[in-house]
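For reference, the structure I am asking about is given below.
The complex appears here without one of its protein chains, the remainder shown in place.
We just call them A and B in the order they show up, numbering each chain from 1.
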Amino acid sequence: MLQAQNKRYGERAIKWLLALCALLSVLTTTAIIVSLIGPTVGFFEIVPAGEFFFGVDWTPQFEPPSFGVLGIVAGTLNVVLWSMLFAIPLGLATAVYLSEYASPRVRKTLKPILEVLVGVPTVAIGFFAVTFILPEIIVPLWPGELLGGAAGKPFMALAASLGIALMVVPIIASLSDDAMRAVPRGLHEGAYALGATKAKVATRVIFPAALSGIVASVVLAISRAVGETMIVLIAAGSTPNATFNPVESIQAMTAYIATTATGDIASGSLDYKSVFAVGAVLFAMTLIMNVISIRLVRRYREVYE
Amino acid sequence: MTEQTPKISVRPEFRQAAVPQMKEKVFELKGIDVLYSGVAAVRDISMEIGRKDVTALIGPSGCGKSTLLRCLNRMNDLIPAAEVQGELLYHGEDLYGPNVDPVQVRKLIGMVFQKPNPFPKSIYDNVAFGPRVLGRKDGLDEVVEKALRGAALWDEVKDRLRDNAFSLSGGQQQRLCIARCIAVEPDVILMDEPCSALDPISTGKIEDLMIELKERFSIVIVTHNMQQAARVSDRTAFLMVELDAEEHNRWGRLVEYDATEKIFTNPADKRTEDYVSGKVG
Partner (left out) sequence: MTAFGGAEAPRNRLAVAGARATTAAMLRDQPRGDVVRNAIFAGLLLLAVLIALAGLLALLLQAFTKGSSVLGPDLVNNPPSTAFPDKAGYRPAIIGSLQLIAGVILFVVPVGVGAALYLEEYADKSRWWNTLIEVNIQNLAAVPSIIYGILGLAFIVRGPLDLGFILAAGSLTLALLVLPMVIIAAREAIRAVPDSIRQGSLALGATQWQTIRRQVLPAAIPGIATGVILAVSRALGETAPLLLVGATVFVTFDPTPFGTDGYSAMPVQIFNYAVRPQEEFQTLAFAGIIVMLVVLLAMNSFAIWLRNRYEQRW
C-alpha cells in the first residue's frame, strides 16, 4: 500500500536532463579557457613573454613585427580611465538623486528611461560618438592646443570615452541606487531625527552604508568598459599608440581583436595567435574585476538582507 | 464520566495511553525522535492514533507539535537536515521503510496548512489538481462537486468555479484547501493549526466541518486553541518543552495523552493541568 505504484524512471531522467543544461554553463567557461590557451601557448613559443608584457610597441604588420601588448593595453586604459572620470560622478550623482531626492513618480519615469540607454546598441553609440560628440562637443570645447589640440582629428580616445560613459552611467546609477535603497529606513529616520539635512544624510550616512554595493557597481562598469568593442572600434582609432593623452587616437585591445580576426585569417599564423593572446589578457582582466564585484555585492547583501 | 483507562507506564514521569477501546489503530509511534542537523526537536514520542478519531496535539509554542505532525506524512523529508528516528507504523506498516514511496504516503495522508495556500488557479482547478495528478481524466466535475460539498463550500462557489481562488475570503480559501485535500479521498487528514490565520466565524465553520469529516477520515490536528481541541477532538496529546541541564538545548516531549474529556477535566499530570487551566503556556 505504501510502495511506489510505478518505477517513475521519468523523474530521474528529467533530473539528469536538467542537470545537463546547468552543466553547459561550466562547459562554456571551459571552452572559452581551452580555446584561448592553445593558440596563446603557441604564441609565446614565438614571441618572448618579456616583449609581450613589457613592450609598448604593438606593430604586428611591420617587418620584423613587435608585439608589446602595453601598446594596446594603454589604449584600452586611456579610454576607460577618461570615461570613468565622467561616468562615476554622473552615475553616482544620478543614483543619489534617484534614491534620496526624487519623488516616487519621478523615479518611476526616470529609471526606465535610463534603462533605455543600456539597451542602445553599442554600434549606435560608437557612431554617435564619432559623428556628434567628437565634432560638436569635444572640438568646440577643447582648450586650444592643450595636449596637441582636438581639431582636425577624425578619431580620438576621448570621443570613445564619452560614448562609453554614456553607456555606463545607467549601470552605475541603477546598481548604486539599488544599493542605497537597501539601506534600512531606520538609518534614514535616525539621521533626520537628529536634525541632519538631506545632503548630509545622503552623503555622510547612506552613501557610506551602501559603499560596497556602490563600489561593486563601479567595478562592474569598468569591466564593461574594458570589454567594450564597437565604440572604440568606430571612434577611438586603429593605430596602437601607448599614450594616456585623451585627444590622440589609439587602438584598444578589443578593437585589435575585432579588426584582425574578421574574415578568413589563416589558422596557424602569428597574427591569428596574437588575437588569442590578447583575448587571454582581456579575459583575465575582466575575470578579476568581475570576481571582485561579485564578492562586494555579496557582502552588502549579507549585511542588509 | 468515562471509565479509567489503564495506563501503561514506560517512564514514571510521562504517561502514555495504549487505549483498548481504540477500534483500529491508524498510527503507532514508538520512541519517535526528530532531529534537525543532529539537534533534537522532539524526543521519545510514543502514542497510538485511532481510526476515524479526531486527535488533537496541544502545547505551548515550540514544543514540536508541527514537527511531529509532519512526520506522519513524510513532509519532513523535504527538509534536508531533518532526521526521524524510532518506529512509525501506519496500519502496521513501517512508514519509513526502505521500499516506501513518500509520494504514495501523501496520497493516503493529506495535509491542510496553517496559512491557506490555494494554487494560483481557478477554484475548479484547485480541487481537480489532486485527482488529475493521480491520473484521473473524466468524471472530474462530480469529484469536484463532491469534494466542495464535503468541505461545506459548494453552495458558496458553485456559480463561480472558474474564478481565481484568490478571490475567496481567508476562511473560504481554507475550506477550499480542505476540499482539495479530500478530493483525493485520503485515509487521514493532518491539519496544522488550520484556523490560526482565520477570523472566529470561519473558525467555527471549520470546526463544525471537522466533526462532519471524521465520519470519513481520521484527523490529526495541531492547535494552539484549547477550546478548539476540547470542542472538536476525541483524544488529546499534550506536549511540552524540556530543557537540558545547561538550558542550551530544548526539545518537545509528550506529557500526557488521553481521552479529551479526561485531559481537560481531570488530567493525570500536574503540568497538563497547569496548561489547560491557563496557569502556564
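Quick note on the criterion: contacts are C-beta pairs under 8 Å (C-beta built on N, C-alpha and C of every residue); 3 or more make two chains touch, one makes a residue touch a chain.
Every value quoted in this text rests on a predicted model; they were computed, and no experiment measured them.
Interface note: of B:Asn73, B:Ser202, B:Ser218 or B:Ser233, the residue touching the hidden chain in the full complex is B:Asn73. Only one of A:Val56, A:Leu81 or A:Leu117 touches the absent chain when the whole complex is considered: A:Leu117.
The residue from A:Thr94, A:Ser217 or A:Ser274 that touches the chain not shown here is A:Thr94.
Residues of chain A in contact with the chain left out of this view: 8, 10-11, 14-15, 17-26, 28-29, 31-32, 35-36, 38-39, 89-91, 93-94, 96-98, 101, 110, 112-117, 119-128, 131-132, 166, 169-170, 173, 184, 186-187, 190-191, 194-201, 204-205, 208-209, 220, 223-224, 226-230, 233-234, 254, 257-258, 261-263, 267, 275-276, 279, 282-283, 286-287, 290-291, 293-294, 303-304. In the full complex, chain B touches the hidden chain at residues 73, 75, 78, 80, 103-104, 106-108, 110-111, 113, 115, 117-120, 129-130, 133-134, 177, 180-181, 184.
The rule is short, and it goes like this: only the chains that are shown with their structure count from here on.
Here chain B touches chain A in the complex through residues 90-91, 93, 95, 97, 99-101, 103-105, 108, going by the rule given at the top. The part of chain A that touches chain B in the complex is made up of residues 1-5.
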